[in-house]
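Note that this is a trimmed complex: some chains were dropped, and none of the rest were shifted.
Chain IDs A and B follow the sequence of writing; residue 1 opens each chain.
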Amino acid sequence: MTGPDDRGESRLREAARRFSNWGRWGPDDQAGTLNFITPDLVRAAAGLVRRGRVFSLAIPFGQDGPQTGFLRRFNPMGFMLRDGGDTCAGTTPGAPEGLGGSDDVILLPTHAATHWDALSHIHLDFRMWNGVDCRESTSLGARRNDITAYRDRIVGRAVLLDLPRALDIPWCAPGRAIAPADLDGCAERQGVEVREGDVLLLRFGHIAMCRERGEWGDYAGGDAPGLGLDTLGWLHERRVAAVASDTWGVEVRPNEIAWASQPWHRVAIPQMGLCVGEIFDLEALAEDCADDGVYEAFLSASPLPFTGSVGGPINPAAVK
Amino acid sequence: MTGPDDRGESRLREAARRFSNWGRWGPDDQAGTLNFITPDLVRAAAGLVRRGRVFSLAIPFGQDGPQTGFLRRFNPMGFMLRDGGDTCAGTTPGAPEGLGGSDDVILLPTHAATHWDALSHIHLDFRMWNGVDCRESTSLGARRNDITAYRDRIVGRAVLLDLPRALDIPWCAPGRAIAPADLDGCAERQGVEVREGDVLLLRFGHIAMCRERGEWGDYAGGDAPGLGLDTLGWLHERRVAAVASDTWGVEVRPNEIAWASQPWHRVAIPQMGLCVGEIFDLEALAEDCADDGVYEAFLSASPLPFTGSVGGPINPAAVK
């Protein structure tokens, strides 16, 4: 029960307690809800490939991205180690004329563009997923629950819930908290069922809104539509494997509990062990689903396996 | 005909001329042989998922990687923006006790770990794929033929050719040039057919060799088994979509034509427009194929879409 003075703290802690999956897959598990995806589900998901059309769900990784410095995140930078100018200049001693090449280096905050959060990304009460002490995440990276735990786990069935289309609005307004009823209503209207082991792709229309206005603006960390705290139980019950959205942070902003930054995350990631994806570009896929009325797809979205990393940049492929 | 004095130059140029695909998919094409993959082939490939088992084909991205500075490439580095120590120290002003998180930045040469070469990676006669002037690759990155051209193109059928298993040897010896007959013999012995639009996964056993000896040694740029120049015609004829191997550079080293660094690449990439993948860890997949005798799989291996980048780090998922 939330008293008038605890600023939502008891509500958060109750959700944390009720929806915890600690120990569910053993004391050493680092994959969390991705365990809901079984080989059978992977095989069944392959059956969703009916036309062979591939959708990339990543935004471009580059200087045109949405980051503006919040949380020290910046847009990906590239530096050339060799380029065509060097080929022309004949830089390499002894190299035959005109035979050169290009090479480059990327500097990338793991949460800057399309990515999965690792289960070490969020701490509650000094703990990360499965009760691991947050001190396992040091300057050397995370020794437990790093992104490599996801390296071969994110292949399966994706279900797109296109909220604004179901609601007949261009996009969900920033600040709007999506409730379980919204999710149910959307699925029903789309004629799709959310099942155990699904990767839920939530389109709030937030990237569409940015494109419409011609700028990212405060996309990275500003007000946004997103999941409300009530959805935690809904997701827990349905045993979804992962949730991703077209927003910076999946959950609604301003947050429902001001006391805790990103309160939905604090239950979803360290307690439920939920795989959370952000900054997914769902526009082309949503257009296609609206066209053919099929809101499910095969999804392959394995993160780069950076040792110790707490986020996983990805280029998810949805195949219909 | 190659004269005694031209150091293989005429052989290289003849191959470049004969196996060129310039213009085949229009003057503006940037995807090259990936055009061989059609929606029909993608759909058919999905049918290869029989057990729902996923194999990650990436090596770990981290300081334990094979790079030693050759071509200025180094192993991926990670830097923490926040970590568990900060959570414990209560660094963030106003943040409730114990509520923190981890965040990080990655510095990654695009060709350092498992990756695709972009079609701007290699220049011959000041040109990259489809005749594009190499000066389109500048300090700002490649304006044509960058890795984003591959963003939704690498999903389809993979065929594993496990050369050492077919030859009953632990691994192909460094310096051994693999010939078309080796490829044909291997496919025949494995009972698998190489078809148009396939992604060819070539296991030379080179990573197995490194693991056996307990160190990468000169893996990055040293002597290695690999494709000989004669395979260019074989690949061209079969219209394969992509070729990847468990070596640093797919082709045999020392190179067959000393005059041109990586001569096979100079035909395959700028002339054929072949999608080339390197540093693939095929060990677990090969083990499984040897077990069940099935050497084909569904493959999803889209690169991160770094704008202007000339290489594409990946975590390929092969699904059987």
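Miscellaneous remarks
Methods note: a contact is a pair of C-beta atoms (placed from the backbone, for glycine too) under 8 Å apart; a residue touches a chain by one contact, two chains touch by 3 or more.
What you are looking at is a predicted structure, and each value in this text was computed from that prediction instead of being measured.
Each protein chain is a copy of one sequence, and the assembly as a whole in this entry counts 4 such copies (shown in place: 2).
Definition applied: only the chains that are shown with their structure count from here on.
Copies chain A and chain B of the same sequence differ by a rotation of 180 degrees once their CA atoms are superposed, given in steps of 5.
Rounded to a whole number, the gap between the C-alpha centres of chain A and chain B is 27 angstrom.
Considering their complex, residues 9, 38-44, 46-47, 49-56, 58, 60-64, 71-73, 76, 78, 80-85, 87-88, 95-96, 98-111, 118, 120-128, 133-139, 141-142, 148, 151-153, 155, 259-261, 266, 298, 300, 302-311, 313-317, 319 of chain B touch chain A.
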